[in-house]
Structure formats: C-alpha cells, structure tokens
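Just dropping this structure here.
Of the protein chains in this complex, all but one are displayed in their positions.
== chain A ==
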Amino acid sequence: MTLSTLLTIAVPEIIILIAAMSVLLLGVFYKNTTSLFGITQLTLLIAAYFTAQLPIDVKLTAFNEMFIADSLSMFLKLLSYFALSLVLIYSRSFLQSRNLHNGEFYALTLFALLGINLIISSYHLLSIYMGLELLSLSLYTLVAFDRNRPEATEAAMKYFVLGAVASGFLLYGFSMLYGITGSLQIAEISSRLSDTSINPVVLSFALVFVVVGIAFKFGAAPFQLWVPDVYQGSATPITMFIGSVPKFASVAMLIRLLFQGLDHMVLDWQAMLLIMAIVSMLFGNITAIAQTKIKRLLAYSAISHVGFMFLGLATGTITGIASALMYIAVYVLMTLASFGLIIHLSNQGKELDQITDLSGLGKQKPWCAFLLLLIFLSLAGIPPTIGFYAKFSIIQATIQFGWIWPAVIAVMSALIGIFYYLRIIKVAYFDEPGKNLNQVSKSSNNELSVTLSINTISLLIIGLFPSSLMDIATLTSALIF
C-alpha cells in the first residue's frame, strides 16, 4: 500500500476528520456559528466530490485490507452526506432557538459521520467495531446534548446501556468468529468458512450473536425496546439524525458481515432475518395504532419499515439487496421530511408533541397540511408517492424468490399501517382546531420551509419516475459480489 493509493481511497474520511477537528477548534474561538454551519456543509460537498471520484466497478482496499471502496460504499456514503446535509439545514433554527447551536454539535455530527463512513467501508471486523463505537459514542452524546431536559438524559441513559449491550453481543460474536476461523478479515473469514472441519455449534452461536447485534443497531423487533424512548426523549433534530443517517451504516454492516463474510451460512441467517422482518412489520404497525404522540408513532413506524427492509435482505438475492437499498434511501428521505415538518411546526416554547396538536392545520396552514399529506401518504405506501414503489419492489423481490406467505404478511401489515397514517391526515384536515393551534403559528425561516417543500415534493416526483433510483440500486447491488 503506497501513500498515493491510500490517499485516493480514504481521502473523504481524512477530510471529514480534519474538518471535525477544525470545527471543534473554530467553535472555541469564533462565536459565529453560521460559519461553522457553512464549513460543515462545505466539508460534506468536498467529501462527496472525492467519494464520487472513486471507480465504481473495482474493489479497492487500503490499510492492510481493512478498508474497502466499492459500489456499495460509494452509494451509501453519497446518500449519508446528502442526508446529513438536510439534517443540518433542518436543525439550525431549532438549535438556535434552544441555545444548543454551537461548535460541538457540528464536531460531534462530523465525528458520527466519520464513524458511519468507516462502518460502510470496513472490510475487517476490528474496523467495523471501531467505527461502530465512534458512531455510538457520538450519538449518545448528541442524545444527551439538551441535558437540562430530564427526558433527554433518560433517553441517553437508556440508549447508552442498551447500545453497550448490543456492542457486547456483536463483539462476542466477532470473538467466536475469530476463534474458529483465525482471521478478522471479512474475505478471509468467508474463504475459511468453506472448510468443513469447522465446529458448526460455535459457528451458529457466532452467527446468532452477530445477527442479534446488528438487529439491535437497526432497532428491529424483538430488539426494538430502545427505539420509542430514544425517539421521544431526544430533541427533534437529534431524533431526525438518529433515525436517518446511521441506518446506512447498519445496512452496510449487515451486507458486509452476512452477505460477504458469512455467505456460507446463508440458509441460517435467511431464516433469522425473515422471522425478524415479520415480527417487526406486525409489531411496529400494530403498536403504532395506540400511540398519541407523534414522535413515538414515527418510532414504531420506523420499526415496521426496518421489517420491510429485512424482508428484502432476507431473500439474499441481488434483486432483494437492490430493493432493500432502494427502500432505505426512500425511507431516509421520508424520515427527513417528516421530522423536518415537526421542526417546522414547533415554535420557540413548545415542541409539536401530540397528534391532536395538528388539528385544524388544513385551514390554518394549507401548504404545510399538503406537505403533511404527501409525507404520510408516502410513509403509508400509497401511489403515486415513492413509498408505494419502495414497498412494491420489496414485495416483488420476495415473490420472485418464491416466498408467497411472507409477501402476504407484508401487504397485510402495510394495510394495518395505513390506518394510523391516514388518521394523522384526518386530524390535520377534518378535526376542529383545538386550543393548541395558535402555538403552531410561528413563521419559520425560509431555508427550512423551502428545503422541506423540495424534500417533500421530491417524494412525489421520484414516485412518478422511480426507475432511475432503482437502476442505481440494482447496479450497486450487482457489483457487490
């Protein structure tokens, strides 16, 4: 490995690291936080430029084959930069109004992005774990960032404890894998597992621990307990961040570990993913019906969406991965729009909390109500929005694989889900405005509302022309192997 190859492959990560440390230092000396916002956005742009320069059809490795740049890493990294950029635009006014807008916020988000990038590009169990710890540690701090609110501290504590347990599970699985294969490098593990002399009991234990660790990080049922509390307790921009960008890292971790590392165990993990997919879809959608708080509802909806994605991945086929990648991209776009709307409708004193706070929105703010209509139709999966096409491609991949009954369960759970999504639209359009409404009448800043409008309208536009996104996802997943 010469310095020049290293620089070509890992240059986005080096830029992000330098930018994170510079933002940290600048935040101490300059109180002008707007320039920090600008520097962070510029960093994302530069990192995206250098990531896009890498070849898509060649697998390049660096750092003693611990770090890989391929089609998957390029696809997920570019999406991460884009999603983080939107998160920062949405968060700015909210953080400013709560006195949380400082250099440390930008430094920690950049460190979290570095962790995400490392996980996406890891080709070695050690670097996956290091990236995961970097990401988790930054996220724990961000959840507790608004530390004068007791809910935030409680959420951070729960997230920290359960996240540590999940990391422990993952690490335990890794240690068993190392014990039976004698290697931590993913390609080498895969080649050594083809050896028949390996103890199958230890191998299946290792697989179970690895899958449980991944499912914890995704928030798939039955490992979903932290999701609603963390979503509810953190400040809305942080919830938006946790619900969007780290999902790309989780999906990369799953594909690297299960599809590239443990590909000989495909029949075993297929069954595990299928069970978790079905449980997540049913549990998420049925529990969400009973929710009265909007962030909790979105948390349960997130669990059900993870279930859909697991269903696509469980098929283990190229079309399955492509539909799951498509789904995660669409899901993150929808999550950003929905939390962006919550921030837009929250004002200085009070956050939008209860679903009933939305009543009468259709008469008071018709444009906002229209955006809400589009977002929740897309989350429910109703055409012509992109949410429909994403669900459709997952179910198509499942049926192509020959799984009819999981596809039936997926459709049924989506039908259950439509109930609570439509209820929100009903509250916004048909309910009489309650006393809360005059609190929701603050004019937000322009960049937020314009970005939110573009983000939401894009759900409709991509929904009308989904083929280009699907083509990119198919190309990416075809080049993984």
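Annotations for the structure displayed:
Assume contacts are C-beta pairs under 8 Å (C-beta built on N, C-alpha and C of every residue); 3 or more make two chains touch, one makes a residue touch a chain; residues count from 1.
As a convention for this text, contacts and distances are computed from a predicted model.
According to its UniProt record, the chain left out of view corresponds to "NADH-quinone oxidoreductase subunit J" among "TRAP transporter small permease protein", "Sensor histidine kinase inhibitor, KipI family", "Succinate dehydrogenase hydrophobic membrane anchor subunit" or "NADH-quinone oxidoreductase subunit J".
From the options A:Leu76, A:Leu95 or A:Leu114, the residue with contact to the chain not on display is A:Leu114.
The residue touching the chain not shown here, chosen from A:Phe37, A:Phe75, A:Tyr90 or A:Tyr140, is A:Tyr140. Considering the full assembly, A:Phe67 is the residue among A:Phe67, A:Phe376 or A:Tyr421 that touches the omitted chain. Interface with the hidden chain, as seen from chain A, comprises residues 17, 21, 24, 63-64, 66-67, 102, 104, 107-108, 111, 114, 118, 124, 126-127, 130-131, 133-134, 137-138, 140-141, 144-145, 147-148.
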